[in-house]
Each structure stands twice: as C-alpha cells, then as structure tokens.
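These notes concern the structure reproduced below.
Here the complex is missing one protein chain, while the rest keep their positions.
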Amino acid sequence: MIQIPPGAFARPGTSLEFKTGTWRVERPVHHRRAAPCHSACPAGEDAQAYLAKVELGDMRGAWETLVSANPLPAITGRVCHHPCESACNRAHYDESITIHGVERFLGDEALRQGWSYPVPIPSADAPRMAVVGSGPAGLAAAYHLLRGGCRVTLIEAMPAAGGTVRTAIPHYRLPPEILEQELDHLLALPGIDFRPRTRLGRDVSLEELRADHEALFLGPGRRKGREWSADFAVPGNLRTGLQLLEAWVAGGALPEQPRSVAIVGGGNTAVDLARVLRREGVEHVHLISHQRVPAPDVPADDAMRATYREVSQALEEGVTIHEHRGVRRLILRGERVVGMELVHMKKLVDANGRLRRVAFEGTETVLHVDQVIPAIGQDVDGLGFESLVRRGYMEVEPWWGSVKGESGIFSGGDARSDHGTVSEAVGDGRRAAIAMLRYRGGKTLEPGAPPEPIPYSDLNLSYFEPAPASKEPVLPPEQRLGLEEIEGGLQANAVRHEAHRCLSCGDCLACDNCWTLCPDQSVLKTREVAADGSHYVFDYDYCKGCGICAHECPTGYIRMVPE
Amino acid sequence: MALALEGSQALARTVALCRPQVVAAYPITPQTHIVEGIAKLVADGKLACEMVSVESEHSAASVALGAAVAGSRAYTASASQGILLMAEVLYDIAGLRIPLVMTCANRALSGPLNIWNDQQDSMSMRDSGWIQLYCATNQEAVDTTVQAFRIAERCELPVMVCVDGFTLTHTLEPLELPTAEQVDGFLPTYSFRHGLDPSDPRSLGTLVGPEHFTEVRHAHHQALMQAQAEIEQADADWAAVVGRHCGGLLEVRGDPDARLGILTLGSVLGTLEDAMDADPELPRARFIKLRSYRPFPAEALRKACEGLDHLIVLERALSPGSGGIVGPEVLTALVEMAEPPRVHNYAAGLGGRDLALDLYAKLTQAVLGAERPREFAIIDADLEMLPESDR
Partner (left out) sequence: MNEQPLHHLDTLRARQPRFRGLESGHRACQGCGEALAARLTTEAAGPDVIVANATGCLEVFTTPWPQSAWRLPWIHSVFGNVAAVAAGMEAALKQQGRATQVLAFAGDGGTFDIGFQALSGMMERGHDVLFVCFDNEAYMNTGVQRSGSTPHAAMTTTSPPGELRMGKRHMKKDILSIIAAHHIPYAATASVAYPSDLRKKVRRAMDTEGASFLQIHSPCPLGWGHDGAKTIEVARLAVQTGLFPIIEMERGELIGTLPIREPRPVSDYLKLQNRFRHLFASDYRARKELEHLQAIANRNIERFELRGVGPESYDTEGADTVHRGGDRWA
C-alpha cells in the first residue's frame, strides 16, 4: 500500500509509471524515402546519401557510397546531363544542388588518392559471367557482377575499353587522361578478365560464351549507321555524324573543310559534332531538329535528346539550331549538296492517341549549305547475335534488361531503343548485373521501377536558409578553341558548401529536431545510428502521437501511421 | 535581569535570538514594531538574516514559505487584514507541513476600519491547520516565540504566536530576555526533512486527488493532535532552561476551589485577575488560560473544569450569526464530562474597547445573578447607542 508522506510530496521522475503511450491514435515511424535526385538518376546513384557523407567530411565514404551504384563518377560527373539536378527539391527553394560537381570531385579525388573500389576479391571457384562490350553499360555490369562475388569475362571488339565514351565524346567535355585513369582503375580490379580485340561473332561465338558462363550481358552499343536520304537523294560525300565525330575524337582532324554545314538530328552526337565543327573553323553550323531545345518547360517528348547544358554551350559557341524542322529535300548540284529545303514540323497526338509527326504545307524554307551530315542515330550491329536484334535494337524487359524470349541473356545501354546516355547505360548494366545474380540463384524477377521520390511539399523548409549554389568555372565561348576542358569542376570547399545546402530529402539529418521538439521526452537520441538508420528511437511507452516530430522533420523522414 | 521593554521590541530581540535566516514582512499596525526592530538588528549587523520587505502580506507569507522549503529558518509577522490577505498561503504552508513561525499582533478586521486589538484575525485562521498559541503577557510572548520554533520544526507544522495588539505589543513591561546561549542550547539548527534540495529533488505541492486527499487531511489533523505533547514538552524544557513556564496547553490559575470558571485567551486574563484580587467581596473564580487553541486541548480542558458549576468562555472575537467561536468548542469538549459545568459564552473588548476592572463583576453577575443570562452576548456592548431594531 502506498504511504503518503507529510504534505504529499512526490519523488523525482515517478511520472514514468504513467504510460501516456496509451493515449496515442497515431504513431510516428521513421520512413526513409528516396530523394528526387536518387529517383531521377539513371545510374541509380543516391546523391543524397553521398552528400550526407561529404557534409560530415568523409570524402572517401562518400565516394564509396557513390560507386556502390556507379563505378565511373569522374566520367559521368563530366558528361552526364544530371537529371538529378533538374529533380532536386532545392530548385523549388532557391537553386538545385550542384550534384554533378560533387560527383566529379569525388571521382577525381578517388583517382588522385588511389582509393580502391569496395569490391571483394572473387574466389577461384566464383561463378563466371560474360559481358560483351566495354562501354559504360558493359563496364557497369562487370563491376556489379564483381561486387556480387562473380568472375567476369569482358570482351571488347576494339583495342581499348570505353565504347562510345572513348570514341564519341570530345575531349573538351571529357579529358582523355581522366577517361584512361578511371577505366584503368576499374579494369585493374581482380576478377575481371578483359579481352580487347575480341569480337563476338568473329573471335568467339554466342554459344561458346554461354557454354562457359552462367549468364551473359550484351552491351554492343549502336554502331551501324542508318541509311539516310531526303526524298531519295543521297549526296556523294555522305558521312554520318558519328563517323565524323569518332574520326575527330581519335585524330583531332576532319576530312573536309566546308564553309557551312547542316547537321540533321537533335541528339548528343549531333550537338557534339556541331561544336566540333565550330572548333574546326566551320563558319555556319546548322542543326536541324524535329524537336525543340531542351528546357525545363519543354515536355520531354518534344525536347531534343541532348543535354541542355551541351545545347546551350553549342548556342553560345555559335551553332544555329532550327527547331521543329524537317528536311523536305536536298538541293544538289551533281552529287554535291548546295542547300536543302526545310519544313516546319511538329509531333501531334493522332486519333489513336499516338504521337505523329506532321509537316505543315506552305512553311518550306531553303537553307544553303555545303554539306549535310545526318546524325539520326545508329542501329545495333548484331554480328554474332543477329537473332536477338529486332528493328535495329535489343528488345528487353525495361527494368532488368533480360532479352525478350531468351534465358540468361541480358542487355542494356545504347543497344536499347529508349536509352542513349552514359548514365542510363551504367544503370542498365547495374540492374542487369543484379538480375544475372538473381537468375543464377534461381530467383524470379519482379518488375522494378525507380523509387517514388519524396515531393517538395513533404519537406519542412522552415529550417533552411537561402544559400546560392556553387558554380563551377566555365571557359568563355571565345576561349573554347581547342581540347581544353570547358568546365573546371568544384573545389573542395564548394563541394562541402553544396553538401551543406542539401536538404537531405527523405533521410534522417540527425538534426535533433524531433529530439528537441518532443514535448513528451519520447524521442530518445542514440549515440551512433539506430537500427533503422536514423539517430533516434521513439519511446512508444510515452509517445502520445501528437505528430510534432513528423510535422517538423525537415526532411520528411518521419510519418504518422494509425495505431 | 529584568528589562523594561516594549512588547514589540522584546519580540524583535527574541526572534533574533532564534536566528531566523529569512524574515519577510509587510507593514501593518500594530505588528510593525516587531519587524522594524528586526530590520534594525540586521542593519546593524547583529543578525545574519535576509530581511525581505515585500510588497504585500501575501508575499510575506510566500517568501517565508519559500525560505523554509529552501532550508532556512523563516519568520514573518502580521495582523488583521494582513492575515486575511495571507490566508490562502497560510493554508498552503500548513497543508504542505512547512515549519515556520509567525507572530500575529491581534487586531480587529475591517469593516469598518478599526486598527485596535481583538482576536478576530487569528480566529479567522482557526481552521488553517496552523498551531495557534495565545500569550497572556509579553514575557509569555517572548518564551512562546522561542518554543514555537522548536515546536514547528519538530512537528513539521507552522506556529502562529498570537499576541494582543497594542495591549501587549505596545506596552512596556518588565520582562526577562533569554540569553543567546539559552536559546542556542534549546533550539537546534534548522532542518526540514522534506525541504527542497537539488541532491534530493522532490516535488512539493502536488495535485492530490479524491483518492488520497482525505488521508492527507487526516494526517494533518493527526499531526496537530499529536503536537499537544510537543507543546507541553517544549514548555517544560524551556522552563528547565529559564525557570519560567507558560502553562503548556492551558494553565489553571485563580482560586482552585471556585465553582465558577472563566476561560480566556490572551492578555485579558491579567485584567480579570486584578479585578478579583482587588475586591474580596466578589465571587471567586478559577481562571483557565487557554494557551493552545490549535491543537485544541479537550482532555486538558476537561481536567481543568472538574468541579465547576459554571464556566464563562470570554472571547475577543465572535462568529456573527452564531455567537462565540471558542465557546461552542469548549461546550463540545465538556459534553464528555460526567458533570460538566454550564457554559456561558461572552465576547468583550472588540476593536480595542478597553476592558476595565468592572468586567469581572459584570461577568460573574451575568452568570450568578438573578437575571437569566442570554446564551451569548457581547457583554460590554452599549446597546443604547443602537437603534431599537439593532439591539
């Protein structure tokens, strides 16, 4: 029986006997949600996660987090069109985080410091996997297979690895020494058996590869130029954009010196070539595109399939872009082009709900040029696996990349009809590697999708201050003459500034808000990291479920769920 | 060594001898001389004490409360309206069982305004849960004040020492002050078991619901009842030190064989004793000096009343619409006796009305005379002054 002392005083902290948790109708739970940068990254990088480590000063840890998705950050940090930044929630607040600058810094830092990839050394009897093509898709597939404990045979038709990254990206965007260093760094990993100058269908057959390996990834890229004509006319000196670009990247020169050129196409190859032609002294470079210059307000299906940054730099460098235009016919003098007739075009939804390109009568104009270069894309060269190629592409399950109608064969990268960037290729290789490991383990593959991103409205922005984004130095157009890299990258302090600006969307910031603002002392702080990845534990014995912690969580990491 | 001192000055010096660490008070006649005296002792460096001159009696009681729970011997003094303004705090002090001592320089309550002596103020705090000790002389006030601190601290109850305003506080009487050694030997250093200290951080003044409040009240009542022994012990122990006693719970004086008894609280006793002594023709009376009104010493009272035919309860306060305040309580206590005296209840001396020697004759006549006494009367009221309807 409880005894009442004089004056009925009470002992300290005895309220703990009273469990106010029984009042609760909703409970707070920690719920990690994907940051938009993560959802938007074709390679699958979680920028939020590595920015968090950068902010804590753990650069190596940040790089390790980064390369847990993408082994080529020094490359992608330069060439990727960074949809992460377009998706970044901070864009609604002031400016996006300069994620590509951080990615590039970490990639470069790893090369400078010689950090080793966090990959185990495979055992002698590790399962063997084959990867065909050492472009970004093949390299990513090989790397993630290594991470999964496999040995990888990586065959490449060319003398060196890299695929399109090596052959078709101008040095002013990707300095060759960076390319070489990062590829060497990756290919030096034990467990990769890299075989250059080995072509499927010539040096080894599909059946041989399948016999010696448990699964197969095909990353052949697209190397077969499409036939191009305008009104059945083909100029005599016709070369494709990719051919010219590869020739320039390999040798730094062009076979001809026209005064004016029209490039037909709106992809990265077209844009890169346009810029190369300007550097080579071509006075008038025209780009003819069915679509528009990409911009935030332009719908994706009406935008040129080229990076906004590259397009805007091309415009700065004097390239003329003709939007919503198609080539009606060529004006030839003999076999030589002297001009072309253009017509206004647009994609409209037809009666069946499909987009159809429509040319508008009476809008024809004539453009006088010395040369026409089609850069309308290539098809897969299916030597050795002809039966797998449909209409010029590999037809694959969209998430895991398993080739339709085949078992144990996966594909990705440019070989897909819907992918055409380095980052997409890295993502394809990564997911295919996971799929190959699951295939080997006899597990079924559920359809996958990028994680649902946390919307801006789910953050509490009251806890941040406006801070301008760090901008990397960019060479002014008049100085962009040679091969010198245009963008200068971010310095370490700018990288940390960006990490500090990161809103940590959907992830615990360890900011102590929940711990500080709980009126009921029911959020307990852990010394390190709690089991759920946060730094806090809810004490449901006392939590009354008021919801302050969830409402005030700056990152949307806490949500209330019914009891 | 006898000193001729004004009551207030004697009390100030006595309180100082008890070494209070915090004294808080607000000016009100006729209490002021006590705290003025203490303030001077503090100012002169003769008493190490925080003298807090507050902005109201409510705060005076509160400061004393705070000081006592924070581990210091605390003292305050007030009267009249000041007591009423303190009222909720006085109840709280008692209910929280906080030991502190206050002097009530008894005075009438408004309205109309009257600043002179009666005991309506302390009577209004009868049920506050304080110990109330009434003093017949300034010497008793001095000795009772010293005892009060020991009683308070041993019983964990506050003690109100009731001293008639002006008639005692402003009167010069020869009296003996104890020495510092005597007081220090009698009164240990202040300690309060359930005071507040960061090393044992308890919560005082909790919310006590219906399921426990009854027991808290019962314990408070028991504490007061049990304090009777401590009051007697303190008086006896103090008598052993100074050779004077104040009568413990009550004191029987006058003619022990008289069949008429008169019960009084405070200084009126002296007047009645003088009157009886002055005129041998008057009936003899046994005087019962009720010193401890709270706790109410029913058992001691019955013993004191043995052999009486009549008992007059004379009060300097009343409960309008009922009559006396102490009288009915006495009556209730005496019901237990085999042959209880008849109890007569009068009030007199309200608002400082002078109680002359003829009061004694008036009282005895009222009881023993041919005229049937009214149940309760303000015996010195001159009804001629009132319209007929108010008589």
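Think of it as A and B in the order they're written, each chain with its own count starting at 1.
The rule is simple: a residue touches a chain if its C-beta (ideal position, glycine included) is under 8 Å from a C-beta of that chain, and two chains touch if they have at least 3 such contacts.
Just so it is clear, the structure is predicted and the values come from calculations on it, not from any experiment.
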Touching residue (missing chain; options A:Glu317, A:Asp379 or A:Glu552): A:Glu552
Sole residue of B:Ser59, B:Thr103, B:Ser122 or B:Ser292 that reaches the chain not shown, by the stated touch rule: B:Ser59
Sole residue of B:Val208, B:Leu357 or B:Ala381 that reaches the chain not shown, by the stated touch rule: B:Val208
Interface with the undisplayed chain - residues on chain B: 21-22, 24, 48-50, 52-56, 58-72, 74, 88-89, 92, 96, 196-198, 200-209, 212
Residue ranges of chain A at the interface with the undisplayed chain: 2, 4, 8, 10-20, 23, 27, 29, 52, 55-56, 462-465, 500, 504, 509-513, 515-522, 524-527, 530-532, 535, 537, 539, 541-542, 544-548, 550-552, 554, 560-561
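Keep this in mind: only the chains that are shown with their structure count from here on.
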Whole-Å separation of chain centres (CA-atom averages), chain A against chain B: 91
Chain A-touching residues of chain B, taken from the complex the two chains share: 95-98, 156, 193-194, 201-206, 208, 212, 215-216, 219, 223
Parts of chain A lying in touch with chain B, wherever the complex brings them together: 4-12
